[in-house]
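The other protein chains are all here in position, but one chain of the complex has been omitted.
Let's turn to chain A:
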Amino acid sequence: MNFQIATLLGQDGLTNGAIYALLALSILLVFTVTRILLIPLGEFVTFGALTMAAIQMGKAPVLEWLLLLLTTIDCSLDIYQQARTRIDKTKLQKTALKLGYALLMVGLMHYLNLAETPMFFQAVLTLCLIVPLGPIMYRLFFQPLADAPALVLLIVSIATHVAMVGVGLLLFGPEGARTQPFSDSGFRLGNVMLKSQTLWIILVSIVLIVSLFIAFERTLYGKALRATAVNRMGARLQGISPVFAGKATFALAAFLGAASGILIAPITTLYYDSGFIISLKGFVGAIIGGLISYPIAAIGAVAVGMIEAFSMFWASNYKEIIVFTLIIPFLIWRSMNSQHVEDEE
């Protein structure tokens, strides 16, 4: 172990840690606002990476059909509901708009020369495909039982995860994929080679985290979400729609998940089922933060990345065991230090 190795491992740990931090924040956000532990978050990561890879190979990623299918179900539910109450013109317009968006995406995927478009645009397209899946998922699977006990929500969440892994296999096939790096250049710091992708990941993660922070502190919508997280009933009494809060957090989670996927796809091979283990490490970070504190969760997630990198060097066989055993002392420490409040109204 010398300085050079330590920096290489540190660089690796920081890269993965930044991704885990993004995921830990999404898990935390969704949990505090909706009481749902978002197990399918990892699937957004893999869907993001695999869609990007498909686009770069110049073929339509097939995901657009899933989007169209789910949007259609969503819209028919909307129309059914309205037919039972009364027809509202603005709501109908909204439904038509959603369907139009899905159709537009299908059209774009099939008529654009995907491989030729610049990489930034490819990433935007990927996000445009995946982010709407978040709110639709909330609408279809969670909204009908938003008031159910947390355990029921957890079970539905696990079921959604299993279904999405299956869908992933169907859409993307069993082979792994990786994408082209954002830029090929790397530069030297002393005698250590720094990869530019690492810098990209760390930079984008910091930008995302800071903009999230600003959004939650300064904007009305951000404050509404925070209010829901603090007290659901109270926020509702103040006129904050729980449906809106749920959909907004799911959209944010899908965005952060897919963005993480796009960021790490150039440095690793991702499979349709790799998402779970990645989001699980974000989850360890969120647990370190007690599923309540954002900064501690982010720091915890980076620590997970670091520990992972160094245990990979010293004891590659026991890497996962070391990372997941971390959770135990924190749970003990947490349960001893905080009085437990049962959150079941």
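In this section, a residue touches a chain if its C-beta (ideal position, glycine included) is under 8 Å from a C-beta of that chain, and two chains touch if they have at least 3 such contacts; residues count from 1.
Rule of thumb we're sticking to: contacts and distances are computed from a predicted model.
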Choices "ABC transporter substrate-binding protein", "Succinate dehydrogenase cytochrome b556 subunit", "Aspartate carbamoyltransferase" or "N-methylhydantoinase B" - which one is the UniProt name of the chain not shown: "ABC transporter substrate-binding protein"
Touch assignment to the omitted chain, from A:Ile264, A:Ala303 or A:Leu326, lands on A:Ile264
The one of A:Tyr101, A:Phe244, A:Phe313 or A:Phe330 in touch with the missing chain is A:Phe313
Touching residues (missing chain, whole complex) on chain A: 5, 8-9, 12, 15-16, 19, 166, 169, 173-178, 195, 264, 267-271, 273-274, 277-278, 309-314, 316-317, 319-320
